[in-house]
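The complex is shown incomplete by one protein chain, all other protein chains being positioned as in the whole.
Order as written gives the chain letters A and B; numbering starts at 1 within each chain.
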Amino acid sequence: MKVQDLIQEMEDLDTQYSLVLARNTSFSGKKALVVKDNICTQGIITTAGSKILEKYIPVFDATVIARAKKQGFDVLCKNPMDEFGFGSFGTHCAFKIPKNPHDTHRVCGGSSAGTAAYIASSKYVDYGLGQSTGGSIACPASFCGVVGLTPTYGLVSRYGAIDYGNSLDKIGPITKTVKQSAELLSFIAGKDEKDGTTYAAHTDNYPSFCGKSIKGLKIGVPREYFGDDVDEEVKESVRSALDVLKKKGAILKDISLPLQNLVVPVYYILANAEASTNLAKYCGLRYGLQKDIRDFDSFDSYASSVRSSGFGLEAKRRIMIGTFVRMLGYRDAFYLKALRLREKLIHEYQKIFQDVDVIAGPSMPILPPTFAEAEALSPVQAYLVDIFTIPSNLCGFPSLSVPCCKKGLPVGLQLIGNHFKEGLLFQIGDAYENNHRS
Amino acid sequence: MAVNHEVGGSSPPAGVPMKVDVGPELIKHVARIARLDLSAEEEQAFQKEFKEIISFFSLLDTVDVSGDFHVHSVPVENALREDKEGTCLSSKEIFLNAKGKEGYFVSPLIKK
Partner (left out) sequence: MKTIIGLEVHIQLNTKTKLFCSCPNLSSASPNTIVCVICLGMPGSKPLVNKEALVKGIQLGMALGSDINSRIFFSRKTYFYPDMSKNYQITQYEAPTASEGSLSLDKKTIRIRRLQVEEDPASLVHEKSFSLIDYNRSGTPLIELVTEPDFNSVEEVSLFLEKLQAILDYLNIHDVHEGSLRVDVNVNIEGHPRVEIKNVTGMKSIEKAILFELVRQKLALKSGKALIQETRHFDAETGKTLTSRSKETEADYGYILEGDIPLISFHSSFLKTIHDTLPELPERKMQRFQEEFGIDSYQAFVVCLELGTADLFELLVQKFDSNDLANWISGPLRKVLNYNKKTFVQTKISSEDIFSLLSLQLPTRAKEMILRSLIEKREDPEKIAKKLGYSSLSEKELEKLVEGVLKNEKEALASYKKGEEKALNFLVGQVISTTQGAADPKKVRAIFKRKLE
């Protein structure tokens, strides 16, 4: 494979599926890495999928980029995404809306839409970096039929990740195989002095977990994940996948998940509250969309005009909600209560992990919808689509989404582990993948 | 030397729903705080959506929960930096993404 082939393919994929934003014009020809556009790449335009950062050029690399470069990678291009991470379908993108390579009438999933679609459709590129707050790695991985690892909160540095929710964001690998995922994670994980929230726990040798036997490992299967509101095809694919694991020696256990009706509202309260403060900095000063100051008689009117022009509807919606839930008079009942509920949820889930090694189920309750179907959902309905990815994301647990459909549209099998148990996820995911492939 | 370990206030008890009057004034107020110029259509749309979303959030009213809270889901603590000088940005880097004026950034006039 020559660099020219890589570049040509990139052009083709962009033409076919709209998967490319900024390109690295000085791509060195090393191992190619495609990167979600909310991860800062020095010298390469980084927009977070938003008009308000249309021409923004970071002066530094995110730590994950610097670490990947040390391991012989180079950034090939940046991929379109839901603006700032606000979306589950990959449709709230300012510049181009990526199309699902399996069926171009359908969405890629969000918000790491373009990255997942690129890995799914590229012949040459196997490694991508996505980012997740409530499920933005697992969802597009599931909808595009690729492997997506959402690491434990605090395992991978967020230095250089353009913030959505500071206590929720994670950067993780999107790849073709589980082994590649383990590999890329091992390159980027670990404490970073530039990000105070990276936890000092040692990192495991993730690739070494691939190929290990899964005999005796206990897999909890929540009954809530197989209800009537979950697509039949999805349930079927996931049940087959679980059968494969059972045949390989894993023990399936029926479990029930606590407080399921609360996870989505708790998540959206916290995520939007944090997001509304993170997006306050975009006001036409120092970087991003700027207007002619002479046209405005006050900073307030200038900032409001820039923000209203630069943010899409979904961003405005989340800013509004996020601002509201932390306002005096409401913050006790919404923001502070959601914080306390998150604590409670973490404790409840950790009780479950005393009895099982991982929790397994579908990554998404539906098959990738058409653009029209996604458009027709109300905000709350759209939020509820994240019902399976939110619990782990909210509580900081790692999860691995592995493609498991036999035929038809992609379906993802999601494995969720306790904090810092990525190794187990790779172990099981790899076992499934190898059996599935053979 | 007394040391304070307590943190945090209290939330309304379960069963007492949070009463929110979602009217145009609330939407206008929130938009103003958030520095968003909304069109009339956007205001109307948000008002409708707010009602649905806040009612959805009110599921939290069904549970009683008290006690301490953390902002992080893993027990990360004490990320403190030594008081040692590092490197600053060059002028080129500082003004890469905006035009300055004689070394300053420019903003519309702030009137006192």
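By definition in this document, a contact is a pair of C-beta atoms (placed from the backbone, for glycine too) under 8 Å apart; a residue touches a chain by one contact, two chains touch by 3 or more.
Values in this document were obtained by computation on a predicted structure and should not be read as measured data.
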{"item": "Full-complex contact with the absent chain, from A:255, A:273, A:289 or A:360", "value": "A:273"}
{"item": "Of A:89, A:143 or A:159, the residue in touch with the unshown chain", "value": "A:159"}
{"item": "Chain not shown, touching residues in chain A", "value": "39-40, 46, 48, 53, 56, 58-60, 62, 158-163, 165-168, 193-197, 273-274, 276-277, 280-281, 283, 285-287, 293-294, 299-300, 303, 323, 326-329, 331, 335, 339"}
{"item": "Residues in chain B touching the chain absent from view", "value": "1-5, 7-9, 33, 35, 69-72, 76-89, 91, 94, 100-112"}
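We take it that only the chains that are shown with their structure count from here on.
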{"item": "Interchain centroid distance [CA atoms averaged], chain A/chain B, Å", "value": "22"}
{"item": "Touching residues on chain B, where the partner in the complex is chain A", "value": "8-12, 18, 20, 26-27, 30-31, 33-38, 42, 46, 49-50, 52-54, 56-57, 59-63, 65-76, 79, 81, 89, 93, 96-98, 105-111"}
{"item": "Chain A residues touching chain B - in the complex, by the definition given at the top", "value": "55-57, 59, 152-154, 167, 193, 196-200, 259, 261-262, 264-266, 268-269, 276, 280, 283, 285-288, 290, 293, 296-305, 307-308, 311, 313, 316-317, 319-321, 323-325, 327, 330, 332-334, 336-344, 346, 378-380, 383, 394-396, 419"}
